[in-house]
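A protein chain is absent from this complex, but the other protein chains hold their places.
Right after this comes chain A.
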């Protein structure tokens, strides 16, 4: 074997890597024809590859994936929730429904939506409307919350409307200030203002 040129072994490997040029391949083949030692060498190399490749594939055990998943760091909770909702659209719909339902329950618990007004003897209530009838005179301030006010007579004082409309009939008059409040925040602001007004009156009693 020692008499053969070194490049022949190199050619063999290049051939096995499918990188031997066509000309060199011819040279290798003709050499293999003549030299038995190189032929054996080449045969042994091919056999080695065949033997290595003959080893059967081994498979992962059944619980492999489960074991890996159990060892992973915990995922963020929100993702789990999002996936749950994506997989079950009905659950998502139910969740939306619950939120809306909860909202409406919450607001009805908030007693701010109830119809209320200052208790004065000579006014008439017609459904959600406070009526000051023709010829009647209301002495003092009037507050109507979540309802309408129809003035046919006279109010000698301030009128405050919260979430409601005010209708003036032909002969109706209001001598004081009129304030209309539509939202919770304004209602709060109105309360704060009235507190300060009272305080102001308290500090300047002589005026």
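By our rule, a residue touches a chain if its C-beta (ideal position, glycine included) is under 8 Å from a C-beta of that chain, and two chains touch if they have at least 3 such contacts; residues count from 1.
Throughout what follows, contacts and distances are computed from a predicted model.
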item	value
Complex member absent from the view - protein name from UniProt, among "tRNA N6-adenosine threonylcarbamoyltransferase", "RNA polymerase sigma factor SigW", "Aminomethyltransferase" or "ABC transporter permease"	"RNA polymerase sigma factor SigW"
Sole residue of A:25, A:44 or A:139 that reaches the chain not shown, by the stated touch rule	A:44
Listed residues A:52, A:90 or A:192, member touching the removed chain	A:52
Residues belonging to chain A that touch the chain removed from view	9-10, 13, 16-17, 19, 41, 44-45, 47-49, 51-61, 64-65, 67-69, 71-73, 75-76, 79, 83
